[in-house]
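The complex appears here without one of its protein chains, the remainder shown in place.
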Amino acid sequence: MWTILAINSVTFGGLLFLLSAGFSLIFGLMRVPNLTHGSMFMLGGYIGGSLIASWHLPFWLAALVAAAAVAAFGGVMERFLLRRLAGSVLAQVLVTLGVAFMVSDFSLMVWGGDPLSVDAPRALAGGTRALGVFFPTYRIAVILIAVAVAAILWAMLDRTRLGAMIRAGVDDPEMARVVGIRVSRLFTIVFCLGAGLAGFGGVMGAPILSVYPGLDFAMLPLALVVVILGGAGSLPGSLVGSIVIGFIYNFGLVMVPQLAYFILFLPMVLVLVLRPQGLFGRAAP
Amino acid sequence: MPFNRRQFLSGAAAVAGAAAMPMPAIAASKPVKIGLLADLSGPLAEGGIQMKQGLTAYLKSKNFTLSGYRIDLVIGDTGSSPAQAKNKIQELVERDHVDFIVGPLAAFEMFAVNAYVIQHKVPTLCLAGADNLTQRAPNPYLVRDSATSSQAMHVMGDYAARKLGLKRVITIDSDFAFGYEQEGGFQQVFQLRGGCVVKKLWSPLGTVDFTPYLAQIRDCDGVCQGYAGAAPVQFMKQYAQFGLKLPVCGGETAGDDALLPHFGDYAIGMISACPYTIGYPGEANKTFIALMKKYFDSVPGFYAAGTYMDGMVIEAALKSLHGDVSDPARTVKALRAVKLEHTPRGPFSFDHFGNAVGNIYVRRIEKVGGKLTNVTLETYKNISQFWPYPEATYLKQPAYSRSWPPVTACKA
Partner (left out) sequence: MTARRALIGLAAVLLVALPLWVPGNYDISVGSEILIYAIFALSVDLLIGFAGLVSLGHAGLFSLAGYTLAVCLGAGFGQPAAIALALAVALAGTAVFAALSLRTTGVGFIMITLALGQIMWGLAYRWVGLTGGDNGISVSARPAPFGISLAVPSHFYEATLIVFAGAVFAYRVFVESPFGASLRGTRDQPRRMTALGYNVWMIRFSAFMVSGLLAAIAGILFVFRAEFISPPTAALTASAEPVLMAISGGSGTILGPIVGAALVELVKNVASAYISRWNMLLGGTFVVIVMFMPEGLVPGTMRLLRRRFGARPPAPVVAAGTAERKPPP
């Protein structure tokens, strides 16, 4: 049992990483608390799931198309709504929540209230014996996907010009502007990237979680918790935060079931009280 | 299907249809108003939309005329929230002056409006299961044509022990009252018939990943789950993904027929007990299924059947009342006296608390002609909410809760 829980902690952490990496980047760079992030996850799941179920697209293609669609949605949101609100956190909160309400109602209108169950790609269906336990192959694949995405993101942030600009922007937005980085274009790119990641995560999560009304607001607090634990704008922070949350969730529910309803929030309060900037974040400006 | 509620009320078609029917003069002057309280948005929207479809299908098929009386339907969206359910029932009663309330869906919504229903004497046909509303704390204005939360689970417990031959079962359910009552009912009868509940697991509402619970399923020969909404799909899928092969049994929401198009092959073999089943061979059920297909292209389940039959119950009551719904006490009396033979769930009547006494079907999900369906294994006839106990014996037991019946050591 403990082995299953341990492997699953990493799987769940991987899924949370796909969800929260974008949130963390957006927040770190743009200081925008994107409360639409859970909706983007759900939207990705719905779009990907429909492409697979109704259009018979292969799983991975559907995942990429869904990610691109959600990224485009994010781009539109950034260009036409958030851009005008730079620096005004309250207005950003209002508009991102407003859009989240609209997305959830829109999804209800298009996909109805029924859950959308998505099958894992055939090659990954079934289970694998590993470390003496039976574990679904797809869940192991999710770990690998999360690791791959983390590696790509890290390479991009660390090795490319775009990455250097993003890091500069996270560290000191004023200075980045002064040295001639076109911050506005950078913001659009990062927002698209974050949204696309959430949408991709939604498709990856769909074979495990299914997609259903309310998934958006079930996932949003998880993204927040991860970012708080890991610190905003820090990629390793999101990764470690996601896996820590994965472990707390899996082991906590088994070991202290009476705290199930707030298993994730007690450690969060503890971390925040002792170290308000998160485990990996730097002191808030 | 967005529509303006006020236009929706009955429509020209209803009037035209009504004119063709022989009916008392009173019908032309004052229509009977039904207020539907359903979860059309929020996490329970799946069931809420089914509720709307079921009732609308019946009224539409009757041209919004029941027993010769014109019917107006007013719909209130509870948004799956108790506070909004309270506001909406106030709106339906005080502003729209409805004569009947159909709904709400969830026990936590029903409890939010329960005191109001009693205070304002509104005949209410609810689908919420909460046991005590027709038992230890009865609401005199309530009529429930579905079942209490534990009613179908009593049958499931009996079937699991006697027919499935299960000895040691782990129950898993959502950590809230509907879950406690379902699993309490299962455990009570399962143990009465010689089985033993080894462990009871509770997952918080909104759980997305059930693995921490699935990992604890061992040392047993079966599982009983009582999930509702989208959770049965999630749970059964994850259950299969982890290679668990033990038989799974469940309640009315876990194997809901409306979920059949959304389940995958992983759900094949799940056994559930429900007061309605899509496989019931009666003519009335075939009509119901055809109407749901025709109007909404939808596969009906437990919630749609519930409100559809609420329409039938109201129709029968209007007939015996001669359309006079001015006295709530008399109206409720008439509703509770209704006894129907030909309905989607088969014959049923009400006990003196207003809860349905009728068939409970034990069925198994199987693939027939490439599609999943619920195949009836056994029909338990004439099951009341107290079955298999006499009423007085049953009411002496404590109400089912998270800790009752307690888990005790099983004989080896």
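Going by the order they are written in, the chains are A and B; count residues from 1 in each one.
Here is the rule we use: contacts are C-beta pairs under 8 Å (C-beta built on N, C-alpha and C of every residue); 3 or more make two chains touch, one makes a residue touch a chain.
In this text, all values refer to a predicted model and were calculated from it rather than measured experimentally.
Looking at the complete complex, one finds that the omitted chain is in touch with A, B. Only one residue in the set B:Arg95, B:Lys245, B:Lys396 or B:Lys411 touches the chain that does not appear here, and it is B:Arg95.
The chain not shown here is touched by just one of B:Asn87, B:Thr287, B:Ser349 or B:Thr376, and that residue is B:Asn87.
Annotation: of B:Ala130, B:Ala254 or B:Met309, B:Ala130 touches the absent chain (contact as defined above). Residues 1-6, 40-41, 75-77, 79, 81-84, 86-87, 90-91, 94-95, 107-108, 111-112, 114-116, 130, 175-177, 204-205, 401-402 are the ones on chain B that touch the missing chain. Looking at chain A, the residues touching the absent chain are 27, 33, 81, 84-85, 87-91, 93-95, 97-106, 108-109, 217, 221, 224-225, 228, 232, 258-262, 265-266, 268-269, 272-273, 276-277, 284.
In the analysis below, only the chains that are shown with their structure count from here on.
Listed in rising order, the residues of chain A touching chain B in the complex are 1, 4-5, 8, 12, 104-105, 108-109, 112-117, 119, 127, 134-136, 138-139, 207-210, 212-215, 218-219, 249-251, 253-254, 257, 260-261. The part of chain B that touches chain A in the complex is made up of residues 2, 41-49, 175, 201-204, 206, 208-209, 211-216, 218, 229-230, 233-234, 237-238, 241-243, 258-259, 261-264.
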